[in-house]
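One structure, as structure tokens, below. Some questions next.
Every protein chain of the complex appears in place save one, which is left out.
Order of writing sets the chain letters: A, B, C and D. Residues in each chain are counted from 1.
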Amino acid sequence: MIGILASVIDGILIGAVYGLAAMGLTLIWGVMNVINLAHGAIVVVGMFVLYMLVSALGLPAYGAVPVMIVLGFVIGIGLYWIGVHRMIGRPELMSLLSTFALNMVLIGLGTAWWTTSPYNVQVNMPSVSWRGYTFTGTHITAAALAVVIAGLLYLLLYHTRIGKAVRAVATNREAAELCGIPTTQVLAMAFGLGVALAGVSGTLIATMFPFTVLSGEAYQLKSFVVTVLGGLGNPAGALMGGIALGLIEGLATPFMPVSWIPIVEFGLFVFCLIAFPRGIFSFTKA
Amino acid sequence: MSALLEVNNISKRFGGLQAVDRLSLTVNEGEILGLIGPNGAGKSTVFNLINGVYPPDGGSIVFVGQDITGGPPYRVARQGIARAHQIVQPLGGLSVLDNCTVGACFGRQGLGLVPAREVAREVVDMIGLGDRPDMLAASLTTAGKKRLELARALSARPRLLLLDEVLAGLNPTETEGMIETVHKIRDSGVAILMIEHIMRAVMSLSDRIVVLNLGSKLAEGSPQQVADNPEVITAYLGDSKLLSVAEKPA
Amino acid sequence: MWRRPFLWFIVAAALVYALYPYFTDDVGMRESLLLAAVYIILASNLNLMIGYAGYVNFGNIVFFGLGGYICLYLVTALHWHVIPAALTGGAAVSALALLFGLGILRLRGAFFALATIGVNQAIQQLVVNFEPWGGATGIYLSLDAYGPLGGPMQALWTTYLMIVAVTTASLLASYAIRHSKFGLGLLAIGQNEDAASVLGVPTPRYKAMVYSASAFLPAVAGGLYFFKSGIIEPSSAFNLQTSIEAIVMVMLGGSGTILGPALGAFLYEELRGFLLTAQSFSQFQLVIAGALLLLIVQFVPGGLLGWVHQRWPRTRRWLE
Amino acid sequence: MRKAFYLLAASMLFAASPAFAQDTITIGFTASQTGALNNDSTAQMRGIELWRDDVNGKGGIKVGGKSYNIKLVTYDDESQNTRVQQLYTRLITQDKAQFLISPYSSGLVATAAIISEQYGKVMITTGGALEKTYKLGNKNLFQLYTGSSQYLTGALQALKEKNPKPHIAFVYEDDPFSKAVVQAVRDTAKKRGDVVAADESYAGSTTDFSPVINKMISAKADALLGGGHYADGATLARQLHEQKAAVKWVTLLVAPDSQKFAELGDSAIGISVPSQWEPQAAFKPDFGPTVAAFTQAFTDKYKIAPAYHAAGGYAAGLILQHAIEKAGSTDPVQVAAQLNAMDVTTFFGRTKFSNDSKEHGLQVGHDMVLAQWQKKDGKLVKEVIWPKAAKTADALY
Partner (left out) sequence: MSEILLQVEGLEAGYGDVQVLWGISLKVARGTMTTLLGANGAGKTTSLRAITGAMCPRGGKVVFAGEDVTWLPAHAKAARGLVLVPEGRQLFNNMSVEENLEMGAYSRRARQHFRQQLDHVYTMFPRLKERRNQKSGTFSGGEQQMLAIARGLMAMPEILIIDELSLGLAPVVVQQLAETLKGLKASGVTVLLVEQNLHLALALSDYAYVIAEGRPFLEGPSAEVAAKPEIRQAYLGL
């Protein structure tokens, strides 16, 4: 019983980080109807930013978080102009391929630079132990930061002018343009924001686990699952979807072999797509 | 004359909007029934309900004695109902001829590819697109696309043709030609249910007219009866009271 | 139908493809052509979905992998000959696809694409847990299994020829479908599914049928390929990366055309193969391939043949 | 654009021109320069390259009074077996490789083995421990490593000495090699009546082991045997430490053998690894460099101490060299005959191949050791703790 409770807590902690990763994907998807297949690569960028800052510059680990947000935003805007801008309004397949190409380039550059060897950033945080189960400090911190960042994103989207403009563009781009909103800049910014979120999730993940240039794919697939669970284009839903996924992982483990969990995950994923194609909390395209 | 299509008490609601409200109408074999009403009166929704794009919330639709309520659209098409859309929906990447071949292949007769192409060629000629059968549908002009829409519907050799504003956007000469075409179609034994704004055309083409307003039937009768109906004038041609409001000095 | 010169062209090209390495006895070339042929099969059949019906299947590799598994299982456990085993694999996978298709083809656009990823990953993980197929270890073929084909050396040639035959069949099937009523219905769905439905195209049935049809030959090819490889493991049988690369190939050559995907597959594979083996590029092969794809998607979205057709519209007549 | 095309075409022609192999012996292999197996495969490749440099530095291999230089041809297999067959065929036919060394990891080895067999080329396998590969009827495959069934038997014995009644959790990657290793040791454990507290396989891409660790804690496991390759093994070790799992004995495959494992800091302490070779090994070689000489040369060249993958790479070359020199010929049949008859001790230990036709080429001479990370003078070092004859330190428990 206590074991199950421990699994639940662990599931919630890791799930919050999954949610943060998915938030970047879902924001971009919701605003510009682009499924960003470079998402995993961006998560990896976040991981290596942590590695560089901590190992090369000796920054404290969580100091990398704000740096990554700024850097991710800049990188995202760059990627938008390189690979996404011309795809806006084109068939979905085109943006899928374009972002996939970005993914290849990023992974390729990363492989040439860092090879595919694992890297490890040791972050020392006090952990909490309880009846033989231990919840590590990095997990708790990462989950807390994920929730804080999600909250900040909510404030940004719902209580600032620029955030409202993002939502307006997501709802009806042409009308937004007619209102005087420079929609192209808003799209670029939203992409930057999405990339920043994905990157920061990578940074947080890298505080918890060793990683390689190829680690992103696992998180990209999880982000898809989370996005579908939480509703497309809905950042708040992403957090809930992430926690739901973490819970599924945590809760299913005591009852079945670990190797069956992906089947449950992806089965649920396909089922949710068919049964709730628009998710439950979708804030665009009713 | 026997009833070809019977629409009984159908309703459809979209969110807060009652698009169609307990509407009944009948199309008889070989007749042209005009469906008119102001924009937003629910005319296109009626078409969507008839050919199964949306299932109605209530009521039934019977075509040649068969209940076709709720579609799916391709089954309705098979039964012999074809449709030309108001907002043209060409299969843009296909040629004019292929567009019509699709109609012939999957329409009432369900022809094989070769005979379907023959039918398509015939129809394309008749509709006046015979000089450019290989052109991509997407590169036709608006008028060309309208025509293609009609040709495609006709290629299905339907028993009932739903025409949604096929004359809109055509110039007077083209309109004349199209009216003639519609006459020809009717003469070949196809019944027609048409939505049309161009009153002269509706008046001259229709055997009967149904006027729709806010989703329900406002009037029904011969063209003359409808044209003389004061309610129709108010709802459709503009309210004279409105004019007086507008003309009052501000 | 056989009056069409295009068909003779395909058959002639296939003969050259099959026989050139044989007469020059260039086995290196053969291996490279074999891999390209496998990709042509994947791309060409994927094109039925993407190019004709307008549905992007991200998990197309699942057919290939499952076909391989069924074939190798029949060969090792039940000692079947590889040809009936591969065909049985194809038929079984095709039937399975029909069932799945009826479910997930209710989804459109990106939702369908994502669901196919889910299906691929779920099936891969199922196979990992499926002990009769060796679980994660997979199925290893004993060298004796090549006996019926005249030993390992000869088996390489035989499987090569069989794979080229499947490649040819893929192109011919693509042609036949393109010029059939079924194909016309698919093209209509690909252009505008709702309009197609109103025109009478039985969309759910056609979509499930094309999903199933696009599964058959890749599954057969999977059987032959993994038989030739002598080993099948879940990670290589259901490799999502390969699946996505197949989409790239379709786009590169021009989706919706008959030869485009084949051309795209061939060029992509040869380019990747070259970059991988050329020492000066091997560090950056992924970057170069990615940048190339980016340029194509942004500036030549119709792919090579799409571009040719747009530039010289008359080519459409004799290339299709 | 056009210029670039010509450049491509020109370099393609250049690459395709036949190699002139008059005074060289060409040896081909693929390595995972990219992909999941990169870390271990690179170590192996470094070993092979060091061997080449040593041989060529001493004037090459002497065959029948003539000296041949070693030429290595290698391609990136991307850690995926899709390309392995194409690349090995290319090595044989285009690059005219006379001998082959295997890629790294059992799955890729099995795939490459088909090609080497089909073309009758001798292939020394290193990093391909799975025994199944050698039971498919091959005649030209020679396994340098001790087979997978032996990997954890030592660990189990060492564990039983510390704790006669262990509650063992098997947690391992679901790849062919790890599964085969665990299968063998699990059977042994069950036969001896040990308690199997948990039995979990995980995907190689797993990054979070918390659920598994919680499950182990719930099952009151006090020993863990398993692992897979580098990335997952390192993650598992780190999480075991961070989650303070009450396991007293952890043996993981592959990962802890790498010197990189020390990056994990305290997480590494007490973790043991079955190893094909350790620098502390005290073998007296009949042929080739001493253990010390190899370790020194490797450390000088790559600035990192060699682990068993690197040693395996070097030894693969060495064994081949020995066979060629004894055969006095580069004819594959004669070299294969020498390999069949070989029973030699090098710095890597004893090497002898099975001649049984059911398992031809299987390694039967070599023994494994068990190494454990321990802290010595504030530094992390790997000590050999099993077998007793070879041990350099007592096991931590």
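As a convention for this text, a residue touches a chain if its C-beta (ideal position, glycine included) is under 8 Å from a C-beta of that chain, and two chains touch if they have at least 3 such contacts.
No experiment lies behind these values; they were computed from the predicted model shown.
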Item checked: Touch with the omitted chain, as defined above, among A:68, A:176 or A:200 -> A:176
Notebook entry, point to check: Out of B:23, B:140, B:193 or B:226, which touches the unshown chain?
Noted result: B:140
Next item on the list: Could I get the residues of chain A that touch the absent chain, sorted low to high?
Entry: 161, 164-165, 167-168, 171-172, 174-184, 283-284, 286
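As a working rule, only the chains that are shown with their structure count from here on.
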Margin query: According to the touch definition, list the chains common to the neighbour sets of chain A and chain B.
Written below: C
Next item on the list: Return the chain whose centre of C-alpha atoms lies at maximal distance from the corresponding centre of chain C.
Entry: B
Margin query: Applying the document's contact definition, name the chain pair with more C-beta pairs in contact, B-C or C-D.
Written below: C-D
Check: Which chain, with its centre taken as the mean C-alpha position, is closest to the global C-alpha centre?
Finding: C
Next item on the list: Could you grab the centroid distance between chain B and chain D? Build each centroid from C-alpha atoms only and quote it in angstrom.
Entry: 75
Check: Once you find the CA centre of chain A and the CA centre of chain D, what distance in Å lies between them?
Finding: 36
Item checked: Overlap residues in chain A, where contacts from two or more other chains coincide -> 111, 217, 257, 259, 262
Checklist line | For chain B, residues contacting two or more additional chains | finding: none
Next item on the list: Name the shape of the chain contact graph, picking from line, ring, star, complete and other.
Entry: other
Note to self: So which chains actually touch one another? I want all the pairs, not just one.
What the structure shows: A-C, A-D, B-C, C-D
Item checked: Residues of chain D defined as touching chain C within the complex -> 8, 11-12, 15, 33-34, 75-76, 78, 80-83, 85-87, 89-90, 92-94, 107, 110-111, 113-114, 117-119, 132-133, 135-138, 173-176, 179-180, 201, 203-204
Margin query: Help me check something: in the complex, which residues belonging to chain D touch chain A?
Written below: 32-36, 38-39, 42, 79, 174, 199-203, 205-208, 210-212, 214-215, 217-218, 230-231, 234-235, 238-239, 242-246, 260, 263-265
Check: Contact residues on chain C for chain D in the complex?
Finding: 26-28, 30-32, 34-35, 125, 128, 135-138, 140-144, 152-153, 155-156, 228-231, 233, 235-236, 239, 242, 273-274, 276-278, 280, 282, 285-286
